[in-house]
Every structure is written in structure tokens, then in C-alpha cells.
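All protein chains of the complex are present and in place, except for one that has been dropped.
Naming follows writing order (A and B), and every chain is counted from residue 1.
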Amino acid sequence: MSRRLAHILVAAAFAALVAVAFSRVNYAWNWSAVWEYRDKFIQGWLTTVALSLAALVASTAIGAVASVCLQSRNVLVEAVGRVYVELIRGTPLLVQLLIGFYVIANAVGLENRFVVGVLVLSLFSGAYMAEIFRGGLAAIPQTQRDSARAIGLTPWQSLRLVILPQAVRLVLPAVAGQLVSLVKDSSLLSVIAISEFTLNAQEVNAVTYSTLESFLPLAAGYLVLTLPLSALSRWLEGRFRYEA
Amino acid sequence: MLAISAFLALAASAATAAEPLRVGMELSYPPFEMTDPQGRPTGVSVRLAEALAKHLGRPLVIENIAFDGLIPALKTGRIDCIISSLTATPERSKSIAFSEPYLRTGLALLVGARSPVQSAADLDVKGRVIAVKKGTTGHRYATTALKQARTLVLDKENTAVLEVVQGKADAFIYDSLSVYQNQKRHADTTRAILEPFREETWAIGLRQGDEPLRGQVNEFLKAFRAAGGFERLGDEFLPEEKRAFRERGIPFYF
Partner (left out) sequence: MKLEIAELTQRFGATTVLDRLSLSTGDIQALVLVGPSGGGKSTLLRILAGLDVPVAGSVAFDGAALPRDEEALRRYRRTVGTVFQAYNLFPHLSALDNLLLPLVHVHGLSRQAALDRVREPLERFQLMPHASKRPAELSGGQKQRIAILRALVVQPQRIFLDEPTSALDPEMTAEVLEMIGELKALGTQLVLVTHEMGFARRVADEVAFIGEGRVLAHGAAGFMFDHCPEPRVRGFFDRIVA
């Protein structure tokens, strides 16, 4: 049996199980009401896409900078990196959002909730990225750096030509996983009233007194975002492998 | 769990073989649904639930569920009834059934100190920002009747209040009692417009078609009121508010 066929069969079996569970629920389904509000779903989905993309880019940049700080020999620089990573990874995103928006952003007069939401989400994901990058860099054997020096490469050349290409291959799976988490974590931005996908779906539920019908399109909408990310990551891993 | 043991200790004569009465409420709405410092459910609705369970001769189980999840929980059978300061509305009646109402109140406004808003009508203007709690009648009112304004949908009462306090929203639409309490708490940054622009009644939520239970609940409410149960609840939990509302001539009575 080919791998793709096996994937499809298992997914279908799982969908069947879920369908059975749905059919056994003591509940009066009302799908037409949800279809009426499809615009709200689409708007919410687009907002989630925008949030995720922005945070994707920002968190990768923040993570890269932070991982450099973590490797620095300057005591103060390393401390900034370490405190940032530990603080962010040690507190829930919900708490960071509430404090970030209602306390910190309020104090500095930053009103735009979309900006604050993306910022908090990026800082959150960036801390995890930093550790991923740091781990990737540390996994490269010292002899690689020695070889690069021995040929006479400058530190910058060595980073660009030798270290980073290898580090990227090493961290790709973990980064892809982090990006998928980011898309899902963006649903938490609803607590500061950002009209993203999950909140919009819940509003449709509330307005149509439907309660459950919105959750299927909700799950499907997220899968549309996360499955391509995972597939892209697997394809990139295949291209970058050391063996043919 | 603690509600069960407390109840069993009080009513030892209760039939232990009877099926538990599962009541759903969101324990974040003092003084109706809240927890005491030891973490046990308490409040007006909790007392009401206890009295109802005793009347029915069934052990009580209180399920703490987020407000907008109560109706789904009822419909899927996870709980038997909702006693959570739930407003009876025609729209909700399409999904669930209600008991006879047990409390009359209304929607009021918690307004930011620097906002020019004087009434609900003032909110239906482009540029106004309204905070609501997801799934409440305030949410419904804002989305259907106040379409010019921008509505912020928050999932918790305290963040909605924060939006008004910090001037990010002009007003928070919520029931008059909570508006009164929040305004007291944030006296410098908010004003309260307590005259309800929309009257509401609270009732116990039940599954459609569950006629036996509905009959029993209505019977219970009648008996409870006749025995002065509601008066006692008002005195125990809302003495100051009762007085304050009566002084202003604002409807708030069981």
C-alpha cells in the first residue's frame, strides 16, 4: 500500500469516527443559519491569516536575534536574551496578552489592538524560536567551525556559508511545528477583542443560537492553514537532506 | 463535589438513590454565581439551586461552565438546567425552554467618564465603541440594534469593564446590578446609567420537551416565593443594592 493511500484511509477512518460521534449527540442541527453568516467566517479567517503571517515573520526575526544574544559572550547581552526567553516561556500567553494590552500598551498609549496582538504573539513565539535556533547552532560540531577557520573564512563568511546552511536544515522541523502552533495560538487573541477566526465563529454560534455547527468549519479553516505549512516543511526537509 | 457533600449533610433524608440534579452556571457573577474564599460555589443562584434540589429530593451537582457554553451543555445533556442569571428571550426560546421568570431587571450602561454618551440611543452613532460580553443579551442588543457602532466582543466581564475604564470603549452593556457594582469599584473612571433601556426577566433554562422537570421547577418557584425565599436571598446577598435601587426607583425585584 502506498504511503499516500494509507494517509488518506486513516484520515477517512478518523473522519468517520467523528461523524458517528456527531450523529449520536442529542442535538437539533441547524446548518442553514451558519451558511447565512459565511461572510463573518471568511472575514475572521482572513484576519487570522494576516495575524499569523505578521507574527510568523516577526517571531522568526525576534527568535534569531534572541538566539544570537543567548550565545553572546557579553554578560549583559546574554542576560537580556535569557531573561526574555525564561519569562515568556514560563508564563501563559493569555496572561501575556492581558498584561500586554491592558497594562503595558495602555501605559505607553499604544491603542491599536491588532498591532499589540501581533507584537505579543510574536514575542511569545520568538522565545520558543530562540531556543530552537540556539539548539540548532549548538548541534553543529565544533570541527565544522574549525574547518571553516582553517580554510581562512572570516567569522561572517563562516556563518553564512557553513554554519547557517547546516543550522537551517537542523531546525526546520521544529520551526515548522512552532509556526503551526502560532496559527492555532492566534485564536487566543480574541481575549483582547481582536476579531479573528475563532471569535467570529463563536459569535456566529451566539447569534444563531447554534452552538456546535460553527466548529466544523472552524476546524476546517485552521487545517487549510496548517496542513500546507506541514507539507511545505516536509518537502523542504526532503530537499535539504544530506543523502541523495 | 463540595456542593454535593454540603447538601447531603443538610438533607440526610434525601433519597440517595435519586439521580443527581446537574445545574449549570458560570461562577464569575457575584453575588448570584460566585465562589467563597474556600472555593465553594455560593451566591443567590447557588442557594436557589440547593433549594430546588431539596424540593425535588435529588442530590445537587453544580457544573461551572462559561456563560456562552451553558446552552450547548444543556442541549447535549451534560446539565439538566441552567440557573445562571439567564435572561429569557424569544430567540433563546427557539433553542431551549424557560421556567416562569424569577427576577425582573434590565440592561444598563457602564459608561466611561470621558465619554459623552447619555443613553443607549447615543451609542448608535458611527465612531462609538461598545464593549459586550460574548453570548449575553447585551451582545445581541449591540449587534442587532446598534449597528452604527463598533462592537468589541470580550469573553469576560472584567476585561469588558477594563475597556471602558481605560477609555477604549464608550460603554459596556450589561445588567443594571453589575453595572452598579462595577461603577462603585471604578468610581473615578466610570459613570453608570442605571435606568434600564431594555427590561429583562431571568428564568431557569431547561431542555425543550423536558415538560416533567419544567412543571416541577415552576411548582418549586411558586412555593419558594410564597415562603419568602426570595426576600431572604435579597437580604442575604443584596441588601445595599436593594436599598440603592429602591431609592432611585429602578426596577430590581424578584
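Methods note: a contact is a pair of C-beta atoms (placed from the backbone, for glycine too) under 8 Å apart; a residue touches a chain by one contact, two chains touch by 3 or more.
Remember, it's a predicted structure, so these values are computed and weren't measured experimentally.
Asker: Specify the shown partners of the omitted chain in the complete complex.
Answerer: Within the full complex, the chain not displayed touches A.
Asker: Return the single residue from A:G90, A:G109 or A:P141 that touches the missing chain.
Answerer: Checking each option in A:G90, A:G109 or A:P141, the one touching the absent chain turns out to be A:P141.
Asker: Out of A:I42, A:I151 or A:L223, which residue would touch the omitted chain in the full complex?
Answerer: Per the contact definition at the top, the residue touching the missing chain is A:I151.
Asker: Tell me which residue among A:V57, A:L87, A:L161 or A:V224 touches the hidden chain in the full complex.
Answerer: Of all options in A:V57, A:L87, A:L161 or A:V224, contact with the hidden chain holds for A:L161.
Asker: Which positions on subunit A touch the chain that was left off?
Answerer: Spelled out for subunit A, the touching residues are 141, 143-144, 146-154, 157, 161-162, 165-166, 169, 240, 242-244.
Everything that follows uses one rule, which is that only the chains that are shown with their structure count from here on.
Asker: Counting only Cα atoms for the centres, state how far subunit A is from subunit B in Å.
Answerer: 37
Asker: Mind pulling up the subunit B residues that touch subunit A in the complex?
Answerer: Per the stated touch rule, the residues are 68-69, 71-72, 75-77, 91-92, 94-95, 131, 134-135, 139-140, 143, 152-156, 159, 162-163, 166, 168.
Asker: Going by the contact rule at the top, pick out the subunit A residues touching subunit B in the complex.
Answerer: For this pair, the touching residues of subunit A are 25-28, 98, 102, 106, 111, 190-193, 195, 199, 202-203, 205-207, 209, 211-212.
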